[in-house]
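Each remark here refers to the structure printed beneath this line.
As you look at this complex, bear in mind that one protein chain is not there, while each of the others sits in place.
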Amino acid sequence: GERDEPGASAPPPPTEELSLLLDYHPNANHVGIYKAEADGRFEDAGLKVRIQQPSDPATVLQQVAAGRVDVAISYQPEIMLARAAGSDVVAFAAVVQRPLTSLISLPHAKIAKPADLKGKTVGTAGIAYQTAYLDTILEQAGVDPKDVKRVNVGSGLNQALIGKKVDATLGAFWNYEGVELTRRDRRPVVVPVDELGVPEYAELVLVARAETLRDRESAVRRFVRAVAVGYDAVKRDPVRGTIPLLRANRDLDAELQEEVVEKTLGAFFPKDDDKPWGWLDFDGWARYGQWMVENGLLKQRIALDQAVTTDFLPGEGAGEGRKTPGGKATPSEALPGYRGS
Amino acid sequence: MRRPLHPAVRVALGVLGPLLLLAAWQAYVRLADVDPILLPAPTDVAASLVDDRSLLWDAFVVTGQEVLLGLATALVLGAGLAILMHLSAIVRAMLGPLVIGIQAVPIPVLAPVLVFWLGFGVGPKIVIVAIICFFPVVINTLDALDRVDPDLGRLLQTMGASRRQRLRWVELPAALPAALSGAKVAVAIAGIAAVFAEYAGAEQGSEGLGLLINSARFSLATDRAFAAVFILAVFAVLTTGALALAQRLLAPWAHRRPGAPR
Amino acid sequence: MRRPLHPAVRVALGVLGPLLLLAAWQAYVRLADVDPILLPAPTDVAASLVDDRSLLWDAFVVTGQEVLLGLATALVLGAGLAILMHLSAIVRAMLGPLVIGIQAVPIPVLAPVLVFWLGFGVGPKIVIVAIICFFPVVINTLDALDRVDPDLGRLLQTMGASRRQRLRWVELPAALPAALSGAKVAVAIAGIAAVFAEYAGAEQGSEGLGLLINSARFSLATDRAFAAVFILAVFAVLTTGALALAQRLLAPWAHRRPGAPR
Amino acid sequence: MGYPGGSVRVQSPPSGPAAARPLTARGIVRRFGDLAVLDGVDLDVAPHETVALVGPSGCGKSTLLEMVCGLQAPDAGTLDAAPAALMPQRDLLLPWLDARDNVALPLRLAGSGRREARAAADALLDRVELGRFARSRPDELSGGMRQRVSFLRALATERELLCLDEPFGALDAITREELRHWLAERLEERPRSVLLVTHDVEEAALLGDRVIVLGPRPAGVVARISVDAGPARRREATDPAVVDARRRIHDALRTAMRGDEVAAT
Partner (left out) sequence: MGYPGGSVRVQSPPSGPAAARPLTARGIVRRFGDLAVLDGVDLDVAPHETVALVGPSGCGKSTLLEMVCGLQAPDAGTLDAAPAALMPQRDLLLPWLDARDNVALPLRLAGSGRREARAAADALLDRVELGRFARSRPDELSGGMRQRVSFLRALATERELLCLDEPFGALDAITREELRHWLAERLEERPRSVLLVTHDVEEAALLGDRVIVLGPRPAGVVARISVDAGPARRREATDPAVVDARRRIHDALRTAMRGDEVAAT
């Protein structure tokens, strides 16, 4: 009941269409978006958001870069790779602030700590940067990479794990597969990669073409604020906040999603309470970029001032955090949403 | 003089075969104690079929539509292209390798480009189903046209038949039975083609069986994934059966009973 | 009396067709300014073909092996099953729906189970390639056997031929040309089948083109993915061409030149 | 399907020393839908006898032969036949075998080795002037040449009963005469029973020990004519007995086909 009631004579705001491509099938990570939609936040903001889902996460940035969709949810590492490949895509809000990707094993494999990976078989999704996590983890644990057998199992991570074809997987999410396996009483050992020596990064990030941010600045701004309100609402009442997600996606299991939302709540918001929802930590991006360079995933560091902006975030954060690595260089004026500082 | 089976017996056996497989599967899962996330028991799948029926039905409607539209496109374009390649040695030489080459393009590479052009609606799915189903139709039709007894065509030539008339009266009817074998292959694989096609993505609320299978796997609800697969399989059996029937009705002369004289 | 094209002309046209496509594609990418992570220009793909040649070659060796083994399995089992179904109405009624139904099972659902049984080696890939390629062979062979002029078989019966002899002397040779159309379809799709098969997973270091495409896509190295696709396409064109040749050599009677008399 | 009314007995191959009658047919009836084709045909072939079967086009001669060979069943009547070799009306050569292998086929089926069967086939082909076409596929042969190959293929089976459906219809007068002689000769050397369908009345009179004339559809036997002209090998077209048989066959046929007209004249 917080909406102001403008006079009956006032015309409704013109609605603008905005297409949103999720990173994967709708799931608990998207809970705030559905909440915002159900609460009419997009409508209030004069937006009609068309939600689209891929079945193939690799296609998300392709569609953004090519301009098929206005905004999308993608992964921080992939956005950096896309920039390195010359695509002018820009991250403008984080949906999940920290890594979800985890090392998961089942009790029979007896992997309590990374050092136990020695002589074991690890399944990965064949994604280069995730494979590099394993290198980093092993290095930190002092295990010779040659002593670990790696298997590229594509999208069959969980099946390979459950079929005992691998001793551990690297690539599944602690908040999803981790929860689901626990619920199903498989007693998994789940460790997020950032707890194993991989630099922290934002797992899910809102992204758009720079061109879109420039041309449709206002729409994107309104969109981000609406989504933020959605996630805030979920935080206040996670159980009721999950209902819209479940309504929109009847194939989701209610108990699982509620539990995932519960577990993930903290990761939807920056650690620092002062920062608004969606905060993008430039130092984190820089550290991660450095790690990518060190691991041969990037040939050179990318210009972060072109890749990331916090200009679209709500409240205090808006226009504030735009920084280059080390905070020294001045922000690029070409950056979308730049209003000087 | 072999007797054909009574149709009722045939249907009974057709049901018995899969039932035996299901029984063996059930026994295996129970005895070997296979994790249901990996391979659910048929009874679990059946339970999911019942529990998730409305969900599955909605997804099936989406996928069924993609299958039918894509298949229709494939049949029309496939037969058309085969005829064109049959008529023109130049078209054939130019397009032959292309048609085969395109067949070898994995869907995941193709899908994003199609989505870019056609959006997340039914468009790219129809194109993908059509591409997958198109090839057996082309090859079978073209090969069948090539094998037509040339004497028949030459006889028509003496009657002053135009190229088009020769095609209409001799080559198409002669090639029809073998061409329909290609259509049968196309029909049988159309379902799986639609599943792959849906990996291209979809608009919220219009997910087909392909997406359903995938998200079920993501949620470790393997029984639901198998329930969807079961629906796909039944659909394939029914559509292929319908085409086999059509084959007999459309080309009765090619299916003389072995017992009948002459 | 149409003149067939000179083989050199045919090859030239066969190269020209794809070249025209590549040119159009290059022009489109340049003019429409498509983002290269979606659709790289042919020149970029060519560059990747050169740069990544050793990577691509190693992957091709893996995939090529899967293709050939899977294909051989499919051809042998497919033809064998078709013959069995042709000989026994009971086998046919029982297995017919099963064979079609299995065709409709999406690989991603099947792959983990196969991996569970066969591990990450070449085993599950061969099975998957075989399953995908098997079906066109079965349908085409079976349909072709059904269409054989029954009078020929009956004549052999009067000569006291056993069922096996009738098969050997009449039905198999008569069905051969049409059955080979099925083999052609199988050969053409074997490459893509191998790509899907590799989604079953492989040990690091022995990934084929399918996994290479997959990881290239996640690394947004779309040009490398397309380079792999290009290799697959060329491989498909070559193997299918070889089979078309085999078709003419194995069944010369079915390919009388239209210009020749009688 | 099955045999709704008629009963068929195929004799087991070695019919014993005192060979049974190779063919006994009684009251054979055959219908296709509502088309009555054969309507109560009685037919016997004695051991080593040549029976010629003459009748209007479409009366059911080929159908009868197929029944004798066990390829169709009568709708009523009984049929007791020795295993028979069939030379079908359309040549039915296997397109994928050359002339030699087509002729050798029955030998191969009976278990001969390839080389042996081919040698036998080559010898036969030489006999009908097709030696140089041994390696030609059927689609490289003329109509009459294909007919000869098909004829040889039937001869090559060592069956006791030969069913020949117009064996020489596509041959020129001279070649036809030669083959007729050769057949008569072979039958003398190695006697067999023959059921011969022909449209050539003279041929029936020259080769048949007896001639059975069928009437128009629904066909029954309208005449049984014995040709008392000595062994076929020594008959001449001008022998009075042959000329007489010819006339009688022709008359029977004409009477059966346009009964009233003849009655009118």
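Labels A, B, C and D are assigned to the chains in the order they are written; within every chain, residues are numbered from 1.
To be clear about the criterion, a contact is a pair of C-beta atoms (placed from the backbone, for glycine too) under 8 Å apart; a residue touches a chain by one contact, two chains touch by 3 or more.
All of these numbers come straight from a predicted model, not from anything done at the bench.
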Checklist entry - Per the definition of touch given earlier, which of D:171, D:194 or D:229 contacts the omitted chain? => result D:171
Next on the checklist: Considering the whole complex, not just the chains shown, which residues of subunit B touch the missing one?
Outcome noted: 151-152, 154-161, 165, 169-170, 173-174, 251, 253-254, 256, 262
Checklist entry - If you put the missing chain back, which residues of subunit D would it touch? => result 32, 54-58, 61-62, 89-90, 132, 140-145, 147-148, 166, 169-176, 199-201, 250, 253-254, 257-258
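FYI, only the chains that are shown with their structure count from here on.
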Checklist entry - Taking each chain's centre as the mean of its CA atoms, how far is subunit A from subunit C in angstrom? => result 40
Next on the checklist: Suppose each chain is reduced to the average of its Cα coordinates; what separation in Å results between subunit A and subunit D?
Outcome noted: 87
Checklist entry - When you check subunit A against every other chain, which residues touch at least two of them? => result 58-59, 62-63, 66, 155, 159, 163
Checklist outcome for this item: Among all residues of subunit B, those touching at least two other chains are 4, 38, 108, 112, 116, 210, 214, 217, 262
